[in-house]
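Excluded from the complex is one protein chain; the other protein chains are retained at their positions.
Labels for the chains are A and B, by order of writing; each one numbers its residues from 1.
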Amino acid sequence: MGQSPWRLALRRLRRDRIALAFGALFVVLALLALAAPLWADVAGRGPNATNETGTIDVGGEQVDVVSLDGVPIGPQWRGEYFLGADANGRDVMVRLLYGARNSLLIGIAAALLTTLLATLVGLLAGFYGRWVDAVARSALDVIWAFPVVLLGVALGTALALGGLTVGPIDLAAGSIAISIAVIAVVYVPYMARPIRGEVLALRERDFVAAARAQGASATRTMAGELLPNLAPTIVVLAPLMVANAILLEAALSFLGVGVVPPDPSWGNMIDAGVERLVTAPHLAIAPGLMLVLSVLALNVFGDGVRDALDRRGGAAWEAERP
Amino acid sequence: MTRFVAGRLGQMVVVLFAVSVLTFLIFNVIPNGDPASRMAGKSPTETQVEAIRAEWGFDEPLPVQYLRTMEQVLGGQAISYFTQLNVRDEILRGLPRTLALAVGAAILWMAFGIALGLLGALRAGRLSDRLLTFAALAGVSLPVFWLGAILSHFLGYEWGLFPNGGYVPFAEDPLDWAYHLVLPCATLAVLFTGFYSRLVRSNVLDTMGEDFVRTARAKGLSERRVLLAHVLRNSLIPVVTLWGLDFGAVVAGGAILTETVFDIQGVGQYAAESVGQLDVPPVLAVTLFGAFFIVVLNTAVDIAYALLDPRIRVGER
Partner (left out) sequence: MSGPLLEVRDLAVRFAAEEGPPVEAVRGISLEVAPGEVLALVGESGCGKSVTALALTGLLGGGAARVAGSARLAGRELIGAGDDELRAIRGAEVAMVFQDPLSSLNPVLRVGDQIAEQIRAHGPAGREEARARAAELLDQVGVTPGAERARAYPHELSGGMRQRAMIAMALSCSPRLLIADEPTTALDATVQAQVLALIGELRDATGAGVLLITHDFGVVAELADRVAVMRAGRIVEQGGVEEVFDRPADGYTRRLLAAVPRADAPPRAPLEAREPLLELEGLAVAYGGGRGRIARRAARRAVDGVDLTVAAGETVALVGESGSGKSSLARAAARLIDPAAGRVLLGGSDFTRAGRRALAPLRRDLQLVFQDPQGSLNPRRRVGASVALGLRLRGAGRAEADRRARALLERVGLEPAHADRWPHELSGGQRQRVGIARALAPEPRLVVLDEPLSALDVTVRAQILELLDDLQRERGLAYLLISHDLAVVRQVAHRVAVMRDGRIVEQGPAVEVLAAPADPFTAELLAAVPVAHPRDRATPTA
């Protein structure tokens, strides 16, 4: 049995320790997000439970969770208020983990949706060409003309009050489905363009001509010949798309058109924390670090995947050239 | 060449139209609910909503609504129903500030992007290259609003090295103007520098593998000349194009986060503050003007690109 191109890529990826380490880091962060309810049990309060007047025991002394002049308590490094409290006396660690759920869920779901849409658009436009391509390309160009954050903000603002109805699906205002849809649409051109370009190049390859000469239908040619060869591009782009989507979600929440408070997301936690950097720096630093770590993990891992699949993967087939 | 320019300008008009239609759809058609009450802001009175409905033509057919909306925004009549200020005046007031930020950042990220990218390519595979790659990935992973807030807090507030946000007009005090811009420009440039250095590195490496670079070496040219006249020139052409586009995006509202964090009071911050109030007319106007600006700039860049790269000119002829 021969070695499939995928297996070759996997072998190269396995040698890239740094990429693997950061991939594992992202998995750990995702597992932490999943374990949020467990930590809430440990901490003894949910993500939105306020405690503006309570006190806790610090080294035998009872201390206000939120002091009289509104300064929340800092990290305690134990179950309760592990990372301190916010201005409403909520447990920052619990909110951080629940925020991770929102941030990662929106990021991953949006990136999956983007990948799906972009692959479909890129594949159909590239394969059929002519008017299909012309229509798809102008649609992508128009979306492309808007700066990412601005388009996200525009859609977010427009949908913030009434929500959106797409056919039978009703996306209520303020639900994370809105964020997912907005982010997914914004990034479609960024992924559909390279995929379309790839399809255009693949379409000219002789093995596609051979399949058609054998009588393969359009669907079969796309599914059997084009898609497997697009897969590396998609696999390379997907982690980067998740990273971008997480960043954009944070930006939208920061600006107030993402996850609606009191529900936590890293973006709205940073937004709230920035105002209190002087008295309670942990409020902005903790969610910021989580955001940076998860995005960095995806980017470094994605870079390793690209190295394993893309260049040298191509070189493997070219290796016979003198 | 004239034909290419004419064709490109024709395309531009079509895209401008499409962009305006999409903006109109985003704000007035796609969302559920009454567009007039959305325009009116958070807690409108019934009379206000009625007035807006008449002014923007929301009880008329869609094509008329579209025309009325464009008339409102492009004609400079639109006002924010929250602040009662004219939207176009506000945008024009913020524009010089945004431009100053964008120009400074663009110069920084291009200079550092080329320098670091080139360094990485020349040391490809070595430790220094890997560190640079990692630094670049870290750069693109830093959320600009968070980085800005942290830098502004520590370098500005805690250590007093830089002003803690704000903007001083050039005419008032050029030195202070520059001093206030250093940190915002640097923050905005971090993200782009990460991206550009990776782009330059990979382009330079690709170009170094080209046959014509081997030819240049076989001619006995100095390594310096090979690098400058053959490698860099070819690998920077796509980078320069992108530079133009990214600069446009930053001016057109892409700096919304940086401006907000550093309190620059530019176009982006105007949009950001309006977003916070769900104040639709300013967001609509910034979006539309921003996209228009980008489309026009794209066209200019395409034409410049054709001047730079002789292959395009012939291809289009």
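FYI, a residue touches a chain if its C-beta (ideal position, glycine included) is under 8 Å from a C-beta of that chain, and two chains touch if they have at least 3 such contacts.
Quick caveat: nothing in here was measured; it's all calculated off a predicted structure.
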item: Touch with the omitted chain, as defined above, among A:Ser138, A:Ser175 or A:Asn229; value: A:Asn229
item: Touching the absent chain when the full complex is considered, from A:Ala49, A:Ala177, A:Ala216 or A:Val260; value: A:Ala216
item: Residue numbers in chain A that touch the chain omitted from display; value: 1-5, 205-207, 209-216, 220, 224-225, 228-229, 231, 312, 316-317, 319-322
item: For chain B, the residues touching the chain missing from this view; value: 210-212, 214-223, 225, 229-230, 233-234, 237, 308-311, 314
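Note that only the chains that are shown with their structure count from here on.
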item: Chain A-chain B separation of Cα centroids, rounded to whole Å; value: 22
item: Chain A partner contacts - residues on chain B that touch it in the complex; value: 14-15, 18-19, 22-23, 26-27, 30-33, 38, 133-134, 137-138, 140-143, 145-146, 149-150, 153, 157, 249-250, 252-254, 256-257, 260-261, 271-272, 274-276, 278, 280, 283-284, 286-287, 290-291, 294-295, 298
item: Chain B-touching residues of chain A, taken from the complex the two chains share; value: 18, 138, 141-143, 145-151, 153-165, 173, 243, 247, 250-251, 254-257, 270, 274, 277-278, 281, 284-285, 288, 291-292, 295-296, 299-300, 303
